[in-house]
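A single protein chain has been removed from this complex, and every other one stays in its place.
What follows is chain A.
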Amino acid sequence: MSLPVKAHLMDSEGIRRAITRIAHEIVEKNQGVEELVFVGIRRRGVPLAQRLREKIADIEGLQIPLGALDITLYRDDLTTLHVQPLIHKTEVPFSIDGKIVVLVDDVLYTGRTVRAALDALMDIGRPQAIQLAVLIDRGHRELPIRADFVGKNVPTAKKENISVRLQEIDGDDVVSIQEISF
């Protein structure tokens, strides 16, 4: 489904700059990266986490472990979904016990996806801390969840949609705001 685009918010260069800034913020906040692991929320959180990891490798010379989390089984809206999402694999092939997990997603909206991801992480292990990095924070939180690292704050109306397209999945890098017609 393609919705009418109201405005382009970020292009490839804008996304790259945001990733660079977040990478520096992560290094600074944690005084280094030895205890860090990245976990991307499927699907677009994973390539974003991959890009952050590469950027931090450039800055610090260290490869941070990277996992992928599928939160479908942790959603709280199963019976209200019209079409069930295909469940993808959760692949976190390292222990998160005692680690600082940086959870990465493309858009932070109601906070329900992040809540589900927190539950999923707790079932995998016992991290020392969990931090949240998102490319876009569009507001409208329904739960008391706040991101530690934000690429861009975008005030939106509920009838708008934020579309994040990434090279690895969609073939190009662009963030746009779309109008949902009811």
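Convention: a residue touches a chain if its C-beta (ideal position, glycine included) is under 8 Å from a C-beta of that chain, and two chains touch if they have at least 3 such contacts; residues count from 1.
Quick note on the criterion: contacts and distances are computed from a predicted model.
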item: Name under which UniProt lists the unshown chain, selected from "Thiazole synthase", "Xylose transport system permease protein XylH", "Aspartate carbamoyltransferase" or "Quinol oxidase subunit 2"; value: "Aspartate carbamoyltransferase"
item: Of A:Arg43, A:Arg112 or A:Lys152, the residue in touch with the unshown chain; value: A:Arg112
item: Candidates A:Ile87, A:Ala129 or A:Ile169 - the one touching the absent chain; value: A:Ile87
item: Identified contact with the non-displayed chain, of A:Arg43, A:Arg75, A:Lys152 or A:Arg165; value: A:Arg75
item: Missing-chain contacts mapped onto chain A; value: 70, 72-84, 86-90, 105, 107-110, 112-113, 119-120, 123-124, 138, 161
